[in-house]
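With one protein chain removed, the remaining protein chains of the complex are shown where they sit.
Moving on, here comes chain A:
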Amino acid sequence: MTLTITRSGRRPAHTPPPARWRSRKVQGWLYAAPTAVIVGVLFLAPLVLVVWMSLNRWPLLGPATFNAPANYLKIADNPLFIDAVLFTLKYTAITTVLLSAVALGLALLVQDRRPGIGFFRTAFFLPGAVGFAAAGLLFYGMLNNDFGPIDPMLQALGITDEPVKWIGTPNMALFSTITLVIWRFAGFNMLILLTGLQAIPAEVYEAAKSDGANRWQIFTRITMPLLRPTMALMLILSVTGSLLAFDQFFVFTNGGPDNSTVSMVMVVYRDAFFRFDLGGAAALSVVLLAALIGLNALMMRRLR
């Protein structure tokens, strides 16, 4: 960077020979190359491969045969996927609303510098440091009816009379999973909102106070509007993350009971790794990717 600036600063003194221009261009390419290679190898190449796979019958071993658009046409005949789309949308809506509310609440609680506030910030953020699959297993163990400690505790406190079927019914399974997701992600979203809150200049608040605004007015008229860009970021992360939900359902509920918690990505996983239909799974992934790009573009436009 420094080198380039020095060079361009010096440039008017000399007439730059064409050879140097070319070397400058080459140099630019060289600087960009490592990133370009990483993006190419880890993102573009797999993307092209997935699209190509979705146009073929793709066996585990052996040559693929072109069969487009069969893999796309059969998506409509996949009732598990259609159900999964509806379930994932429902899950995304509930999770996003609850997660945003909890994260905002936490952020407002810990936004001011007070003695000991670091402890609470750390405590709220800490679940985010647990791997998601590990968190799923943790909840599975904690809420397990045979050996989990939560049920005996609730019974000892007299809150429940018998073990709660935490993942035994569709609604309880969804509720337990959302609790897991909020526990795991609220702290992280709180952190995002906290950066937004602290970017609001103190003078704005002081001005509002001297104008006689009460706390509620300050919150709705100052904090919320100025937090909008940060909220937009959090929403996009939360919606995208929820639509791609996999670990929590795969590890914690295993899609059950009775296929009531099967997310879209779980169907992709099942088609690829249980049914060995790699082409069909690739087609589902491409559809999912297209939908996500569309949705994110829409959200970016609305929230800007």
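Rule of thumb we're sticking to: a residue touches a chain if its C-beta (ideal position, glycine included) is under 8 Å from a C-beta of that chain, and two chains touch if they have at least 3 such contacts; residues count from 1.
Everything below uses one rule, namely that contacts and distances are computed from a predicted model.
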item	value
Absent chain [UniProt protein name; select from "Ferredoxin--NADP reductase", "NAD(P)H-quinone oxidoreductase chain 4 1", "RNA polymerase sigma-70 factor (ECF subfamily)" or "Multiple sugar transport system substrate-binding protein"]	"Multiple sugar transport system substrate-binding protein"
Absent-chain contact - pick from A:55, A:138, A:167 or A:180	A:167
For chain A, residues in touch with the removed chain	3, 26-27, 30-31, 33-34, 37-38, 41, 59-62, 80, 144-146, 163, 165, 167-168, 254-259, 262, 266-267, 269-270, 272-276, 278
